[in-house]
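The complex is shown incomplete by one protein chain, all other protein chains being positioned as in the whole.
Labels for the chains are A and B, by order of writing; each one numbers its residues from 1.
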Amino acid sequence: MALNLFSRKRRPSGDGEAGAAAGAPAAAERAYEPAPAEPPQRDPLKRLWQQERFGLILRQADKWRTHPGGDAVLQAAANLLEERMALVPDGTVSLPTTLSDEPGTPEIDLSVDSFLIAVTPVTNAQFQRFVDSDAYDELELWPKDIWPHLIEFHDQTGAPGPRYWRGGRHDHRLAAHPVVGLSWFEARAYALWCGLRLPTEAEWQMAASWHIRSSANIYRRFPWGDAMDRDRCNLWISGIGETVPVDAYPQGAAPNNVLQLVGNTWEWNSSDFEVTDADGRPVLGEMPMKGLRGGAFDTYFENQATSTFRTGLIALARSHNVGFRCAMDLKDATWLQG
Amino acid sequence: MDSQPTVMEAPAGAAAASATVTCDQAVFSSVRTPTGQGYRIIAASKGLTPEEKRDITTRSPSHGGLCDEGPDASAVAFYRLSTGRLALSYSCDAGAEHTGRGVRRIYTHITVIAEADFARFGYNPSNVLMAVDACGALQVQLQPPHILNELVLTPSNRTDAERAAAAAERCGAPWVVYALSLVLSKQRVVTGGTFDPGDWIEAVLFGVPGPLRAEVSFSAGLRYTVGRPYGLSAVNGDLQKARRLVRGQKVTYLEPESQPATPARKDSAWLQMVENHYRDGRCKALADITSQAIPDCSVAALDRIAALALDAETAASARTADVLRLAEDRADLATVNSFEAALLDKLHIAIQKHLHDRLRHECDVQPFLSDLTRLLQQSRRAADIVLPAVRLAIQRLATAAPHRAAAFALEAVAACRDADHVASLVPCLSDVLSGFRSWVLTAVPKELEAGRAILTEWQFKRSESDEVTAILAQIDDRLQALQYS
Partner (left out) sequence: MSSALAERIHYCLICEAKNDPEAVLCSECSAPMALIQEAVQQDREPCIVSVIGDTNVGKTVYLGFLLDMLSKRAGDFEAIPKGAYSVNLQQAVISYLSRRGFPPKTPSEVDLWNWAYYQVVQRRGGTNWFDLVMPDMAGEALAAEVDNPKSFQVIHNLLAKSEGCIVLIDAAVASTGSPQPDFFGLKLMSYVDDMFAVKRGDKIDVPVAVVLCKADYCPESFDNPAKFAQTNLNRTWNICEARFQNVRFFAASVVGSLAYGTDEDGNIVSVPLHCAPRGILEPFQWILSRL
């Protein structure tokens, strides 16, 4: 079958892509500490639980209600999602339509309904479960026109996985760090796999700027307020130069305790990135681009790490400083419908 | 009747050449090609040597190199290459650069010409440029062939001095001459102002003897930069920057429009001549003089040339007494070469014209007669100069006072050293005698006595003629008649 051409083949460690290191890479391999593998649960519901696909569990509630222990698992999944997802109230956001985000530049105003957003970005440990479940071979998670590119989504050793992993494993010391080195399609696939989704650009901005509907009509330049504070986020100026665990910088949280919307890694959102120059001429990437928000540990300019700064990246790019977080519709939040 | 003095013919060296001139050419700009990108020589004819290419590369501007901005910005430069050939470059704006980094692309075309061929353009870079433009070579070609053909130009040595004259008028002739004085003494000059840089350069260049112009590198409209030392630079636009950059450099910086007075200069006849021409609006005449193949451009020679030119101006405008003194001084001036000789001829013609015009309209020519006689005696050349005036004087006197005319004619004939000169006066003698016939009928006895005396002398000094005898008889009859009345 033609589809088999796109199935992932696990290549032996060391026999990798052209970019695989020689000399120095051998040293990196010795320094790499792959996370131990978890034997998968046999019970399908327990396996979903093990994989932390809580959103999917809730979506398939009807199916699991009759499963042994199903009710308890459903409740536990709801509880965990309640813990891990934060409510963003409805409001409006203004998205600059040109490259400039200075006052006075053209914008479009969008209404944003209430939704839920993950408190933290997806971690390496969480994504490991996606990889371990052979999700790269689950074609229903990937758009059909991406199938030929699936073979490019591999790590340093050629195994399916984010770019900087080895042998299909993350470095266990980075388990709690945001997963990076993955394309927009991988981020989206993970979200789908979990029964969740990526936030839209407007939703992300809503979460970061907190421009909720109120008589005050104010929005925040940063999730914590209006002034940059290097102690509240991981940008270049913070001097760290790499990612930190996703629960770092609690003092940089948004009012609903969502962490690290600004700094640490850029975050994919679901929107196409479309922008023009000041004269209305389109600005395009070499290939279709998806939106990025929030800045990363190597973001040099503070004005590029605000709640309203729009940027994008080629959807197939697998960058060292781009991660993502998930979102879900309010209607799927069963714990709120009680 | 004597004829008008003729205008001096242009020397043979300045005659318009009919053959073509072949030059090398190159294009310097920033384009992306398979072999590279950025400012470099992107096309050149085969005759350019590596040294010449290097020189062109260091002299040619990159973006921001023009004083003006915008699509109409342009600049011209002229310099000698290390091989001895001359380069004339024309730079212009060629739109946005391909890198899209917000800079305007500068496109420079360079014509490389041998010094001998430069002379065929009247030593005038503008003529070269016009010839190149006529070929279409100055059109921007961003994808030219890597190897260019040689340029075949039609030389022209016309002098179009209107714009230079306008620049000189705007800034003042003393400033042009001051700049010229620095250039001739091999000092580097940078001039800033709102005037057109090319016009200013031309104004100064017209004061430079043609053969020396190959030594005067210049730039017009190129931003001043320390790394490109031109002998003469004219800049407009941001003068603040230029003022800063020239500090401590061996360069004299001028701003004629804003500086009140011209600095004192070491004067010379040449500079005076140039200033007179500009002040009087005779820029074209100046250009006609200087654009010729002056064989000797040493300081002494230029001063001699200038002195002759100044004398020609004197001859045109001074008092006749001064002109006669000038004729006395300059008639036998020794010249070093044919160019100076031609100028001297021109001076002689100017003197002739002055005397002719003066005597033609003067009521009383008597005061000039002794000077004319003295010049006839001085030398053959002096006699050549004044002979037309002598003939005219005789003719004028012949109608009103033929006895004086006769006396003067006799003196003139006696003064002539040359048989040709005497022969040229003979027709005047007939006029004198003709004048006598009608004069006898109206002259008073005293005048008649004087007339008889002079005619008697005439008979004595010249061969006897029936006509003179008849006039003498006529005078005697008249005297007798008056005595009895």
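One rule holds in what follows: a residue touches a chain if its C-beta (ideal position, glycine included) is under 8 Å from a C-beta of that chain, and two chains touch if they have at least 3 such contacts.
Note that this is a predicted model, so its numbers are computed, not measured.
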Per the touch definition above, residue among A:R163, A:H177, A:R197 or A:H211 touching the missing chain: A:R163
Sites on chain A contacted by the missing partner chain, in the whole complex: 17-25, 99-100, 156, 163, 236-237, 239, 266, 275, 277, 279, 281-286, 289, 292, 295-296, 298-301, 303-304, 309, 311-314, 317-321
Where the missing chain touches chain B, by residue: 30, 35-40, 50, 53-54, 57-58, 61-65, 95-103, 223, 225-228, 244-245, 247-250
